[in-house]
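Reviewing the structure listed below.
The complex is shown incomplete by one protein chain, all other protein chains being positioned as in the whole.
Coming up: chain A.
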């Protein structure tokens, strides 16, 4: 924890004589957030702040591991060994992101097993974008370019999130996501400049992934449930619509360089606003996919549950072995 915040929290504890004096704690917390200091695991924090972070970090962690599935779908069919190596490394990175994020959640007092149970039972969500299928090789590129690209736009501001462990995890994650974004772009560029079939494959993928990518920023500001409080807590720094606009403005020139079209007839530069205008998002689709009615909701969660259930005997064996051999040296524990 930053020293000033520590000092204030300590003062608050002294003032309360050890009993919880929420007023003083709240005051110290608010002051630390206002001063752009990081809240650390051992600092006092409001219950609702903790709950919001747990929900958001868990959902983010779940998205990383569910997000492995649509791309892993192409590892065994990658059309060159170089692309295969890049894709395997990417999917591995996503598993690593899951690990950092579950660890960040653990600092708030919830274990990975508990969170995985909530994912498997459907009581916690993951990003809806992964409920769309990867139908061709070009989808791997479209995911890298658009989905990792949208994730970066969302996550760069999270590097300054008020909660220290989450902010630090985001710094590492964003570095890797920007590799993924560039690799996806480069994959699409190769297809776009390739044969007519390859070009068509790339265009088709962008046609299918564009709108769902815009939905990744969440509902419009006037319908967003958690936004205002998260902004006040400096968990969130920009509104959903601001980030979405930023993403569109980034993508338009990139699509041009790719030689691909974004599937939106209303997309055009607005001189007055200094931004691109774009067409209306189909929020019915968004809510339907969120509710579980997307093309792959059932498939993704079933695969996740199956991997977990089929791996139970392995985890049990590791635990039994560790218990039998605790205290020995030379045998590493799982």
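Definition applied: contacts are C-beta pairs under 8 Å (C-beta built on N, C-alpha and C of every residue); 3 or more make two chains touch, one makes a residue touch a chain; residues count from 1.
Assume contacts and distances are computed from a predicted model.
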| item | value |
| --- | --- |
| Record-based protein name (UniProt) of the chain missing from this complex, from "Phenylacetate-CoA oxygenase subunit PaaC", "NitT/TauT family transport system permease protein", "Acetolactate synthase 2 small subunit" or "Dihydroxyacetone kinase-like protein" | "Phenylacetate-CoA oxygenase subunit PaaC" |
| Options A:26, A:107 or A:303, residue touching the unrepresented chain | A:303 |
| Omitted-chain contact residue, chosen from A:48, A:85 or A:231 | A:85 |
| Residue ranges of chain A at the interface with the undisplayed chain | 65, 68-69, 72, 75-85, 88-89, 91-92, 95-96, 98-99, 102, 112, 137, 187, 190-191, 194-195, 197-198, 303, 306-307, 310-322, 324-325, 331-332, 334 |
